[in-house]
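All protein chains but one are shown in place.
Presenting subunit A:
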Amino acid sequence: MEYLPTEGLDMPSAAPYLSQALGGGTVDLDNINGGLMGLNVRVEDPPKFELESYIANYTGRTRYNRLYVIGTCSTHLAVDALKAAVAEAKGGKDVTRYERAVRAFAEVVPNDPEATLDMHWVDHMQKVVKAETDRLEHELKGYKNNLIKESIRMGNEDLGQHYHLIGDLSSASKAYSRMRDYCTTPTHIVSMLFKIINVAIERGDWLSVQSNVHRLRNLQSKQEEQAKVQPKLSAALGLSQLHSGSYLDAAYSFLSTDPSLGDSYTEVLTSNDVAVYGGLCALASMNRNELQRRVLDNNSFRNFLELEPQIRRAIAFFCNSKFRSCLEILEAYKADYLLDIHLQRHVQTLFTRIRTKSIQQYLIPFNRVTLDSMSKMFAPGTDGQPTDLNSPFVQELIALIQDGTLDARIDLEKNVLVSKQVDLRTEVQEAVLDNLENYVREAHIRMLRSNIIRAGLEVRADDNTTTKEIRGKRSDGYGSATLSRGPSLFQ
């Protein structure tokens, strides 16, 4: 996890700025992330997936990142996941992530032999990495002297790849960016941009992901080439939109992902992920009609949905107004989603939105609904008096009414929720009167103001002498300021 988790959606764009501002200090960033991640989410429930088969779907650095997130967040899988993470890190060249994994592992199982740092490996690897970096940079310098474009491009690419492997992500993206001037064919450009996108995703630099995706889109290339890159592009774009909190856009992006994606993008996400992300974003942001039309009746997305049948069932239930079943399914899989590296931060928001939408949809046909029937639907299992003012469900309803989401009022005498009836004519009349009042007031103040300025009576610090004189006289017991000039008047 190289990006900073921002809490909720308050500052969706904070992560890129922060990671950019911190620039080369990737090591620091990692530490910060590690600390925050552990604190943020704790998942007690066992997830439905099996760790080994789950992680086998992924390749590349995302394997370690995912294992680490699972290990630090889940209580059930902590040992297995962190052990795997340690092994995974040791298989690579990134020393910092190895240290981090061991540290986390030591917190969970302090006595395990693997919970101590293998200093020998660390020293060795640091030396290897140093030598490799020096070698690649030296080679690049040589290519630059020879002025052969293709060699410089490849030199930069090798360097970028190396930096990426050792976890120096900002240097990696810099090295990849330097390739641009030396790309000669469209294929080169495409591969370069994809490398930048992958690094940016790992860094959590979602702005850069979006801009590079658009750059790739605008590239003039052949039809079949376009078709080849489209699924990856849509997935990457959807991911960046998900992280910036624009769930509807993210839903559209994931929905338009071509099923040919298959296993081709496992260094970032799998088709299963596309189904889950797309399905949840759509559920949270679309209405029932749109869901039916764009998700369930969408032939290409159906391929994804078949991989995650529970998402399809949840959406189908929602479309058929069986909100309770829909919410139950989502609740059952919540642990899985909370352990997903990308979904983790958004699960709460997405779920709340889905729930709020369900309540809204549920109320549409009713003029008045008993609180009992509502709480059976949306808050099953609450003991005692579910319709008491202090019950969480009623409090939730109150919050929804107060922020204007629900247009209804609660009747605590008869325990019903009554939809509001508005008298448009009176409302309009009152609004007009209010506007008039405001207009008249403002016009009065403005006209007064123009007159004051015209008369030169603006408030100013350096009063003219006359004023001071008068004030002075007034201060000594209301001196005869008015009449002191009297005699001259009469002479």
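In the analysis below, contacts are C-beta pairs under 8 Å (C-beta built on N, C-alpha and C of every residue); 3 or more make two chains touch, one makes a residue touch a chain; residues count from 1.
Keep this in mind: contacts and distances are computed from a predicted model.
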Exercise for the section: From the list "Ras-related protein Rab-25", "SKP1-like protein", "LANO_0H06744g1_1" or "Signalosome subunit 3", give the UniProt name belonging to the chain omitted from this structure. Expected result: "Signalosome subunit 3"
Exercise for the section: Mind listing the subunit A residues that contact the chain we can't see here? Expected result: 389, 398, 401-402, 409-414, 418, 420-423, 425-427, 429-430, 432-433, 436-437, 439-463, 466-467, 470, 477-480, 482-483, 486-487, 489-491
